[in-house]
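The other protein chains are all here in position, but one chain of the complex has been omitted.
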Amino acid sequence: MLQNRVINVQNLTKKFGVFTAVDSISFHVEQGEIFGFLGANGAGKTTAIKMLNGLSKPTSGSGTVAGFDINTQSEQIKKRIGYMSQKFSLYGDLTVKENIRFYAGIYGLSHRLIRQRTQSILQELHLQTVKNQLVDALPLGWKQRLSFAISMIHEPDIVFLDEPTGGVDPKVRRQFWETIYEVSEQGRTIFVTTHYMDEAEYCDRVSIMVAGKIEALNTPEALKEEFSAISMDDVFLKLARE
Amino acid sequence: MRTLSFIVQKEFIQIFRNKPILFMMTVLPIIQLIVLASAASNEVKDVRVVIVDMDYSESSRDLVSRINYNDRFIIAAFSKSKAEAEGIMQRDETDLILEIPADFEQKFIRKERPELQILANSINGQQATLGTGYLRSVIGMFNADLTEAVMPGGSYRSGSTRISVRNWYNPELSYSDFMVPGILAELAALLTIVLTAMNVVREREMGTIEQINVTPIKKWELITGKLIPFLCVGLVLLSVGLLVGRLVFQIQYQGSLILMFGYAILNLVAVLGLGLLISNFADTQQQAIFVAFFFVLVFILMCGLFTPIESMPTWAQYFTIPNPLAHIISVSRKILLKGSGLSDIKMEIIYTFGLAVTFNSLAIYTYKKQT
Partner (left out) sequence: MINVFKAFVRKEVYHILRDRRTLFILFGVPIAQVMIFGYAITNEFRDASIHVLDHAGDQASMKLVQHLQSSGNIQVEGLIRSESLIEDGFKSGITKLVLVIPEDFSEQLYRGSDMNIQLLADGSDPNNASTLVQYITAMINDFRREEAGFTAGAYQIGVETRMLYNPQLISAYNFIPGTIAFILLMISAMMTSLTIAREKELGTMEILLVSPLNPFLIILGKVTPYALLSFINAILVVVIGYFVFDVPVLGGMTLLLSTCLLYVVTALALGTLISTVSTTQQDAMMRSLMGLMMPSMLLSGFIFPIASMPEVLQIISRVVPATYFIRILKGVMLRGTGFGFVAFEISILALMTALFLFGSYRNFKIRLE
């Protein structure tokens, strides 16, 4: 069932000078999966994600995302993916509505569709009252949900979320994951990085990256069994100790 | 094309929302224009002279009073000795010292060719040479009149030479007429090049550019989308500046304003392309500013605004070809002051077109959506 592998990479490597940020990783992601990409800060998660979504050119290795070659067809890939970066990167000096409209516009949505999407995002995220406020003025949790919504504005097949819940309180994190499940139920693939090990339990499969390499990859249950651990946190600690 | 319009809209919203910058890019340059156009003058007036009159005769007093009545000169002091006068010059309180020797009148009558001495503070070369020239011509007239008095018909002034001078386009030789179009062009270029260079780098610093790079947007759409808003800023500045030139400096524009704006668009596109090109090679706004600043400085010094391009050595004149500022200054002076037409500026148009194409294609080519 190879056609169901929406992400499929072999020996993907990225070097910055002498430093190897991502060291020959190979994995695949099935359509509709919630794929967790775990690792400590600096393990190479963000670099790996950037190679998949076309922001960064791999030093070596090959792969496809949504059926397109990551080395040669990054612009085609970009049409089919959404990306929410680790650093908040919407325009702080634009209002909520203006941000939505802008991104919808550059993804080429029609005017009718732009209006529709704007309405539904504002409604779903309960942002009606602040729609004309500058994004800078919103609390962090709201900003991140808005970022997520905007990364989905063109209804991509695959969504890359880089540390989507960084720095927000547990309640907002739970809400966030509920939204992720909703999106997943629509048949979209979710590729999410996090360093919260409890979040790993929500994923269908997780990979754990240590120093640029994927050290473990399986369902959370299988991993716990393999490492005879009680939680994912435990798995991670055991891996790190090796 | 639709994508482009969304970028342009976004940039405009951001420009209008940033009130301090908006103020600084509209009002400040106009104030600059008014101030600089009034300041930028090489006219030498009010030359300060210290007189050391050791003769104190009727003739020497006559000469001094001629200098006094000439409105180019201000007598800064009368001094008893040359040493005292040199002290005044050391303190930079005079430009010239005129020394009249003790036996001046005596020698003149005895046909012994008395010697006057002019000492010039030549640190400001122009002030010194022109000032000396004026003083020499006053002395020359004085000499002729004095000769006429002792020996009528003895001077070469009989059968006078009348050289009538007409200065076209600017009969009063007003400096502001000359400077306003140039300074305006320079300010528009300076502002737009720095603002665009900083704009893209700012997005890089803030991280917002990443969100754009991950969309399927085309590079040319992004670059053009960044270019158009600042082109408009430049054109607005130009319009207001031209109005100021007309109302404040009373300049009568001779040529076609449509031609002027048409050329200005071409030129600004070239300048903006350079700004965008610079931004591609800068990681921080600081870097962008300094690189932009380097180009702007070299451009301004070598654009013919303050010193004529014709007086540069030939090799340096070639360096003005890749300098968009040199072209717009030449064109604005030609069109606005002399009423030149399309055929008179065709070389400038060709060069600028080449620069616009080069800078912008390089800007698009070197823009990296992927690192």
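Order of writing sets the chain letters: A and B. Residues in each chain are counted from 1.
Please note the rule applied: a residue touches a chain if its C-beta (ideal position, glycine included) is under 8 Å from a C-beta of that chain, and two chains touch if they have at least 3 such contacts.
A quick note: this is a predicted structure, and the numbers were derived from the prediction, not measured.
> Relative to the complete complex, which of the depicted chains are touched by the chain excluded from display?
Listed by label, the shown chains it touches are B.
> Would you mind spotting which of B:236, B:257 or B:297 touches the chain that isn't drawn?
Of the candidates B:236, B:257 or B:297, B:297 is in touch with the missing chain.
> Considering the complete complex, identify which of B:198, B:231 or B:244 is in touch with the unshown chain.
With B:198, B:231 or B:244 as choices, the missing chain is touched by B:198.
> Give the residue, chosen from B:65, B:81 or B:122, that touches the chain omitted from the document.
Counting the whole complex, the residue in contact with the absent chain is B:122.
> Given that one chain is not shown, which residue among B:70, B:106 or B:170 touches it?
Touching the chain that is not displayed is residue B:170.
> For chain B, enumerate the residues touching the unshown chain of the complex.
With respect to the unshown chain, the touching residues of chain B are 18, 20-21, 24-25, 28-29, 32, 35-36, 38-46, 86, 89-92, 108, 111, 113-129, 132-133, 136, 139, 142-143, 146-147, 150-151, 154-156, 158-171, 173-175, 177-178, 190, 194-195, 198, 202, 205, 281-282, 284-287, 289-291, 293-294, 297-298, 301-302, 306-308, 310-313, 316, 319, 330, 333-334, 337-341, 343-344.
Criterion: only the chains that are shown with their structure count from here on.
> Report the residues of chain B in contact with chain A in the complex, numbered from low to high.
Listed in rising order, the residues of chain B that touch chain A are 2-3, 5-7, 9-10, 13-14, 17-18, 206-208, 210-217, 369-371.
> Chain B touches which residues of chain A in the complex?
50, 53-57, 74-76, 78-79, 81, 83, 85, 87-94, 98, 101-103, 105-108
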